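Written out below as structure tokens is the structure these notes cover.
One protein chain omitted, others in place.
Every chain is named by a letter (A, B and C) in the order it is written, and numbering of its residues begins at 1.
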Amino acid sequence: MDLKELYQEIILDHGKNPRNKKICNGFNKDAKGHNPLCGDKVHIYLKTDQNKKVEDISFEGEGCAISIASASILTEIIKGKEHTLAKKILEDFLKMLKDGSKFQLNSLEENEKISMMSLSGVKKFPMRVKCASLAWHTFIHALEEKKTKVNTEKA
Amino acid sequence: MDLKELYQEIILDHGKNPRNKKICNGFNKDAKGHNPLCGDKVHIYLKTDQNKKVEDISFEGEGCAISIASASILTEIIKGKEHTLAKKILEDFLKMLKDGSKFQLNSLEENEKISMMSLSGVKKFPMRVKCASLAWHTFIHALEEKKTKVNTEKA
Amino acid sequence: MDIKSIKSQFPIFKKKINGNPLVYLDSANSSQKPKAVINRMSHFYENEFSNVGRSVHTLAVTATNRFEETRDIIKDFINAKYREEIVFTKGATESINLIANSYGDKFMNEGDEIILTELEHHSNYVPWHYLRSKKKAVIKFAKVNENLEIKVDEIKRLISNKTKMIALTHISNVTGGISPLKEIIDLANSKKIPVLIDGTQGAPHLKLDMQKIGCDFYVISCHKMYGPNGLGILYGKKKWLDLLPPYQGGGGMIDEVKKNTISFAETPTKFEAGTMQTAEVVAMSEAIKFVKTIGLDRISDHENKVLNYAIEKLKKNNSVKLIGNPENKASVISFTIKGIHPHDIATILDEDGVAIRAGHHCCQILHEKLGVPATARASLGVYNTKEDIDVLDSAIKKCRKVFNI
Partner (left out) sequence: MDIKSIKSQFPIFKKKINGNPLVYLDSANSSQKPKAVINRMSHFYENEFSNVGRSVHTLAVTATNRFEETRDIIKDFINAKYREEIVFTKGATESINLIANSYGDKFMNEGDEIILTELEHHSNYVPWHYLRSKKKAVIKFAKVNENLEIKVDEIKRLISNKTKMIALTHISNVTGGISPLKEIIDLANSKKIPVLIDGTQGAPHLKLDMQKIGCDFYVISCHKMYGPNGLGILYGKKKWLDLLPPYQGGGGMIDEVKKNTISFAETPTKFEAGTMQTAEVVAMSEAIKFVKTIGLDRISDHENKVLNYAIEKLKKNNSVKLIGNPENKASVISFTIKGIHPHDIATILDEDGVAIRAGHHCCQILHEKLGVPATARASLGVYNTKEDIDVLDSAIKKCRKVFNI
């Protein structure tokens, strides 16, 4: 049943007990994201090491189980990753949300893959894709220090 | 055939050779009317005698055969009439345009009735009623010295 | 009242949603349309279509007549005094923009005050916000009480000799609370302050009488009262509409156009720039006929029964918290469930064919006050039944199961 796919144990767990939900110490980059239609908000904080590696990452925000779980999983996966790898993970993740394709990246560990795959149920719920992708779009804005605020309007 | 009823000889004659199409000497009241949808325009000039009788009446304007003929017939009929009678004629005329009823007024002469009745074909052409009534509405504005311009918009 | 037969007039209820019958509880967002409205529109396009008011050929004459007849039908429906008080717009949003612009340009100056309420929909705030920026005006928000009601005393408290407009909703699209219009308008009238009523949620549920209500402006969105999309009605007292400058400029609203000057037509024409939504206007006459045939009193009655049933039912569910507790209430219930975000609720309910809305419902001011970014909302139309509420209730119970709480 699709609802079970959407609200998998992992998601519910991350939704209820989000990891890294705080302002991380010594962050040097951050960005805000907002979905004005449902009110989901996220604020991503990054501590990056000379633009090479994400040393620490955290988030604050409010939203549905999917958006909170997605942000929480994001922080777990991205922490410690090189920028280039982080971007590849992002691309793969968005692709999965869009067309349900599997991860190409072999460099991820099995449990990392499992937690990311837990969000794949979203693809059957088109209106919820934005919930799952908001934190990720916001993360890349923070990393690349884009000035605009992430805003997942209608589009 | 309806077209023949609409464009009766009398109408065509008044349309081609309008009577009293000028600014009458010594006019003391006037009013302008306009149908913005088709561009019909009329300007009525009145010379009234101590607010009792229409001594002279004339018009200027441009428009379709119906509107010119109607203005022309108006001036012929109204000239020399008392104000109260003039208003009664107007009411009867507008009623005729609306529901095709006959004139009640016995005080009109037969040839006057005939020329007014010549405009009754209009009732089968709802969009042309305004053409026939414009001059008459404008006349009453002039007579009663209303400040607003007559404007036969959509309504 | 035979709801089954009323419901059967709405083709959409033949549809299954995720294998279940559609339980449509999103009418405050937009109502479904009866067959008669849909057919009127097709019929018009197939047999009578023409632009209105501009041509003298037969089709144009018919179209113009149907169009203007609808104006009369609406005048009667809301008991306006003059047909010229009925202006067709794109929707409630455009109607409010029109008044905020047109009235604002002419009558507002720096420091003048507009009173709104914390219940207002963004459509009844953003246009006034523009005016605030443009004219350096001031917006004062009437506060809701603990039941999320607006009381006349709060409005009274805010009125000053700088108050130039009071704009408030007839029925809140979040709490369903009915504003005490009579008291507020009497007060405003006594101080010669014009009042705009956002009737978007009022018109579909309450019998309207403009001459009794006595407001200066009342706005309606046709798509929320069983009518077509893309059409709104602006009621304005003739004395105002005569005074106000036009809003949008274009064809059909002018008197005379020259290179240096332009003069405008009379009301309502001067406010209806450009080609109008002829088919929608004509079809609207069927929506009104539909409502009138049942009768707004009976619609209110029926909806109130279903509403009260829903309130009782949801109150029994400990995890559900109802938003607001207004004494006079119609057609809308908003709620939250502890530990489950409204968005997730909406998704889970949808699996059972239950359509509700989750979000801030274009009322961020109120949601900020409530301290929640979003709520879930179930809203009623004439087609809803107690059985719909039963389905809603059990779907809500399912939410906790899905979330293991």
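Operating definition for what follows: a residue touches a chain if its C-beta (ideal position, glycine included) is under 8 Å from a C-beta of that chain, and two chains touch if they have at least 3 such contacts.
What you see is a predicted model; the values in this text were computed from it and never measured.
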{"item": "Missing chain: touched chains present in the view", "value": "A, B, C"}
{"item": "Absent-chain contact - pick from C:18, C:211 or C:394", "value": "C:18"}
{"item": "Omitted-chain contact residue, chosen from C:211, C:275 or C:404", "value": "C:275"}
{"item": "Contact with the hidden chain (one of C:123, C:334 or C:375)", "value": "C:123"}
{"item": "Of A:14, A:34 or A:47, the one touching the omitted chain in the full complex", "value": "A:34"}
{"item": "Touch residues of chain C, complete complex, unshown partner", "value": "11-12, 15, 17-18, 22, 24, 26, 29-30, 32-33, 35, 37-39, 41-42, 45-47, 49-51, 54-60, 90-94, 96-97, 121-123, 125-127, 129-130, 139, 141, 221, 223, 228-231, 248-254, 256-259, 262, 273-280, 343, 346-347, 349-350, 354-359, 362, 364-365, 368"}
{"item": "Sites on chain B contacted by the missing partner chain, in the whole complex", "value": "2-4, 6-7, 12, 16, 37-41, 62-66, 125, 127-128, 131"}
{"item": "For chain A, residues in touch with the removed chain", "value": "34, 36-38, 125-128, 149, 151, 153-155"}
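We take it that only the chains that are shown with their structure count from here on.
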{"item": "Centre distance in Å when chain B and chain C are each reduced to the mean of their C-alpha atoms", "value": "45"}
